[in-house]
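Left out: one protein chain. Kept in place: all the others.
The letters A, B and C name the chains in turn, as written, and every chain counts its residues from 1.
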Amino acid sequence: MDIEKAPSMIDGNPEEKVLRSLAEGFPRTISGGEKLKSGVIRAHVERTDLYAVCQTLRDSLGFEHISMISAVDYPDRFELVYHITSYQSRLLLELVTGTPKDDPGVDSVSSVWGGANWQEREAYDLMGVVFRNHPKLERILLPMDTMFHPLRKDFKG
Amino acid sequence: MNLFEFCYGLMHWLVDILNNIWYWLGDFLPWKFGDFFIAIGDLAKAHGTIAVAAILLEVLIIFIIALVSVLNFIWLDRKFMGRIFDFYGPYYVGYRIGGWLQNLADGMKLFVKEVITPSKADKAGFLLAPVVFVASSVLALSTIPLSPDFGVAVNRAGDFVPAGALFAFAAFAIAPFSILVAGWSSNNKYTIIGGMRSAAQMMSYEIPLLLTVASVCLMAGSFSFVDIVAAQSNIWFAIPLALGFIVFLVCIVAEVEIQPFDLPEAEAELVEGWTTEYSGMRFGLFMMTSYLRSYVAGALVTALFLGGWHGFDFIPGPIWFLIKAYIVFIVLTWMRWSLPRIRVDQILQFGWTRLMPLAMLNLLIAAAFKTLGWF
Amino acid sequence: MAQAQKVTFSGWVVRPMMRTMTQFIRSFVTGKPNTVLYPYQKLDLPPTYRGLQTLDFKKCIGCGNCVEICPNDCMWLEKLEDPELGKIERPGVDIGRCLFCGFCAEVCPTCAIHMTSEFELANRDRSKLVLGPTAIRDDTYHERFAEERQKQRLPVLDLSKCTSCEKCAGECPEMCVAMMPMDGVGTSKPEISLHKCTSCGKCAEVCPEKCLVMTDVYEQYFEMPEPKFVLKSCTGCSACAKACPADAIYMLEMPGTEKALKDGKKGKPKKRAVFVLEKCVGCGRCFRACKFKAIEMPGVEK
Partner (left out) sequence: MAEMWINMGPQHPMTHGLWNLKVKVDGETVVDAEPEVGYLHRGVEKICEDRTYPQIIPIADRLCYGSSLTWSHLYCMTVEDLMDLKVPPRAEHIRVVAIEMQRIASHLMWLAAYAVDLGMMAGFLYAMRDREIFIDLLQALSGSRITYNYPRIGGVAHDLPPNFQRDALRACDYMDKKLKEYEDLYDGSTVFLMRNQGVGILRREDAMNLGVTGPTMRGSGIAYDLRKDHPYSVYPDMDFEVASHPDCDCYARYRVRMVEMRESARIIRQALAKMPQGKWRTIAPRTAPEGTGIGRVEDPRGEGMMYVVGDGTDKPYRLKIRSPIFVSVSAAPKMLIGYKVADVVAIMGTLDMCIGETDR
């Protein structure tokens, strides 16, 4: 796992490699794999398989670092966008998953990446997406007794 | 000059004048009142009463001198700090005397600030701690003579206190106790940690400090400051006892709790340490006294190691003493503003494992010198 | 990369204290300390400094772009009477809410707003921080201080004099002048694509009516919304032309739309608005003034 010895970007096409192994591992749930630009790829995943995909990403594909978890409130769904970085192959993976409005919940990945812990709490706090099996799913930025999730589009201050 | 005798004479003179008035009134008034006045006059004229009043007057004078000279120390510290840190320091308040009046203005500000006592504090300890802190420090200051015939603490025969050095260090060591009381009685987590640190620091640094003082007293053969300084008329003790000098400097810095060793009031971690809950002039007293203690440290170093009032003849002895004490004070200030703060376990480890053996070694060296008959 | 530093004996006190002593000597002996005695000495501020705004009443056209771009809604337009300029609208600023981002000066199409280097704006009274247009008025600022905004000499069209002679289009070496027909009017007007223009001035020289004039135009940094004209809804009321602060809208008669009156004579022809988009500052006032939905501006609220 030495970064210095890791294959550089010139070795083959790392973006394609990641997309192919993802699609092979989870043929039913992974869709829409595309290369956005050099070093940045995007894939959609069903929320049922999110945890397994994330574990595979960390353990066998070398994505050790979760950069950002963003929740977006679309009219028909909540979308969770996981930006995951690989230090070894210098890749950024944009993993997109959707959750319906009436049941906003996905599996927590904070046991996969410790850095996801607070970001999931933030997404829960501001957008109201529930992360199952999270060690401590509490409000983090807003006071504990807040009754609303301000980043939802139906919230009017 | 003997301050006690001066005060004693002053009180004698005052009581004489008052007695004459009282006796004169006693003659005029109806006999019962007159007897009363005459009795008061007799009482006032009694020897012990005048002595007590003289001591009170002396204490007042010392206190005023101490607190006014604290303004000097703070000004010196700020100005020196300013030049070290590349800024002007106090400037506008008292423009013609280099911003000297700034401290006075700050003192005024502290006087008009609200003095808060926390509702859950232990009132007695909270109020008493500043008193003990200030009193013990001024007491330590008062024992140090500026020259053989210019000093404060005298016994009745007119000599300086024969065990002056012991007394000074005894008074100096009271302060950490008051810090502990202040920290405990404030009923605050930061203050209690600060107080405990102070106690731990005092315990580990008092012993090497006193061991070096013992070596100096051994060399001089006396506990009196006058004798100790007189023994340095040929060579300062800082040269033969160089090791002890360094140990003493480190220990005295820890005793007065300035920068590398200011753990009890470590600003970054413990807000203001044991002074966190003190406000207004109570805090002001603590701050002024801490400067006073730095000066006392300088005076002690001067008296014990740097030859006291000995110097070239064209400057009188007390001035020499003050110059040396101020230089030591400046060096302490310089150290204070250029070194980071040490950690609590490191300071204790340093005190017990480095300074203790060095102080013992120093005592051995002093004993060797004495045995060889060089001093 | 540097490895762990070794603990040195001199490091206990000597090395750091020598460092501070050098600084002491440097500031005490060889020169002055680094700080500035503030109320009496002040630092030199660069010309780009963003302090209090000034407003040039004569340059300002009252378009309100500054009010639109302000992120904090701290500017507003105030109607006032000026003895020289008549009834005008000028912006005021509430510096209690101002971010001093400088967008108002940057977006101003005539460069009437400048940011001065005045920064001592504190006041004990919050209401005194609300500065009306007259409070920030300074008509001579641009004379006293150099302009920072880039200017460009561009041909500006006065459509009321234009005869559609097409000489300018023929003269332009960069082919950036195109004659665009105006629906209903029958004639065409020159339309200049400004990003291609090299400011040669040949079109202005050749214009017989002197309706193309080379003028200094400040470079625009922000893309502004453009009005879209719907001819069939236009009633020719000329409310937009009156509202336009930049004189970019001309009301032209449409021949052939005269109503036949009862006595056989022809009445006045119908008018339509014609936009000279090179002059448009994108303020959206025509859009707000039009009551017949003849002007569309996507992204602008009524």
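By definition in this document, a contact is a pair of C-beta atoms (placed from the backbone, for glycine too) under 8 Å apart; a residue touches a chain by one contact, two chains touch by 3 or more.
Quantities reported herein were computed from a predicted structural model and do not represent experimental measurements.
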Touching partners, among the displayed chains, of the absent chain: A, B, C
Residue touching the undisplayed chain, where the options are C:Gly96, C:Gly132 or C:Pro225: C:Pro225
Residue of B:Ile97, B:Val112 or B:Ala268 touching the missing chain in the full complex: B:Ala268
Residues in chain A touching the chain absent from view: 3-4, 39-40, 64-68, 70-73, 81, 83, 85, 87, 90, 92, 94, 113-119, 122, 126, 139-143, 150-151, 157
Residue ranges of chain C at the interface with the undisplayed chain: 1-2, 4-5, 7-12, 15-16, 18-20, 23, 34, 43, 45-50, 69-71, 99-103, 106, 115, 148, 220-225, 298-299
Touching residues on chain B - with respect to the absent chain: 81, 84-87, 189-190, 193, 196, 259-260, 262-263, 266-271, 337-346
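Assume only the chains that are shown with their structure count from here on.
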Where chain A and chain C are represented by their mean Cα positions, the distance between them in whole Å: 44
Chain A and chain B: spacing of chain centres that average the CA atoms, whole Å: 65
Distance between the centres, which are taken as Cα means, of chain C and chain B, whole angstrom: 70
Interfacial residue positions of chain B with respect to chain C in the complex: 80, 82-88, 91, 334-335, 337-339
In the complex, chain C residues that touch chain B: 13, 16-17, 19-21, 23-24, 26-28, 33-35, 37
